[in-house]
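Everything on this sheet refers to the single structure shown next.
Only one protein chain is missing; all other protein chains are in place.
Chain IDs A and B follow the sequence of writing; residue 1 opens each chain.
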Amino acid sequence: MRQAADILSLRTPGRGLVEITGEVEAWTRRQGMQTGLLTLFCRHTSASLLIQENAAPEVRTDLEAFFAHLAPEDPARYAHDDEGPDDMPAHLRAALTNTQLSIPLIGGRLALGTWQGIYLFEHRRRPHAREVAMHVSGD
Amino acid sequence: MRQAADILSLRTPGRGLVEITGEVEAWTRRQGMQTGLLTLFCRHTSASLLIQENAAPEVRTDLEAFFAHLAPEDPARYAHDDEGPDDMPAHLRAALTNTQLSIPLIGGRLALGTWQGIYLFEHRRRPHAREVAMHVSGD
Partner (left out) sequence: MRQAADILSLRTPGRGLVEITGEVEAWTRRQGMQTGLLTLFCRHTSASLLIQENAAPEVRTDLEAFFAHLAPEDPARYAHDDEGPDDMPAHLRAALTNTQLSIPLIGGRLALGTWQGIYLFEHRRRPHAREVAMHVSGD
């Protein structure tokens, strides 16, 4: 078994789901392994990772609205507001989703289901530069 | 270090928690490793994985009721309803739990605590065929 690691850098356009399946698959393919384990790790506490349906776009709209409702922007609720009213809700939405995801590599392909896409979930209002650490081990 | 990967296929009876600890432990044991890392990956966006108490059955009933309340079936809330009223809540409940779980293997056994069981959480009303990708690496 061998391994590789790298950082994926991207800019988000502000709040919402940004699909990164293509970039992640391309990097994984370049490592030339048939079987293995890919791990993605989001290096932020106000953005997160999510695997969701990549077919119907309404799923993403509904997901964003659901998390906005569950952890709303409402300064009266939170003690932490140094970085603006969207900061504490961003931490909560990140805590409810994933900082890290691992996906097995089988037969030279990530074992994603037919309708699964990998998303970076930006929780801040403004565009941000984000980094996802990638690690793969296998043969 | 070496590795193995496979797909666990199962049928769910509709909404609820289906314990898969036995199948997962049996497959892991057959790989004959003493130390390693097992990863499970659910290949669906309307079912998920969860580690929970396998002693008191009321814990599972309460868990199901909690997620049903948190992400309710209510067509008025969601734009996405092509696949029925239970589809979008299924995506939300999957987003709140886990698509993937990894468990260390120590001394030839998965490092589960005394009361921990591994569950596939079916979020759709009807029975479904589900696939969980399994990967283990170790010695």
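Of note:
By our rule, contacts are C-beta pairs under 8 Å (C-beta built on N, C-alpha and C of every residue); 3 or more make two chains touch, one makes a residue touch a chain.
Note that this is a predicted model, so its numbers are computed, not measured.
Only one residue from A:Glu19, A:Glu64, A:Asp86 or A:Glu131 touches the chain missing from this view: A:Glu131. Here one chain is not drawn; of A:Trp27, A:Phe41 or A:Trp115, the residue touching it is A:Phe41. Along subunit B, the points of touch with the absent chain fall at residues 1, 35-37, 50-53, 56, 58-59, 61-63, 66, 70, 96-98, 101-106, 111-113, 115-116, 137-139. Across the interface with the omitted chain, subunit A contributes residues 1-3, 5, 7, 37, 39, 41, 43-45, 70-71, 77-80, 82, 88, 91-92, 94-96, 98-100, 102, 131, 133-135, 137.
What we mean here is this: only the chains that are shown with their structure count from here on.
Fitting subunit A to subunit B on C-alpha positions gives a rotation angle of 120 degrees, to the nearest 5. Subunit A and subunit B have Cα centroids separated by 20 Å.
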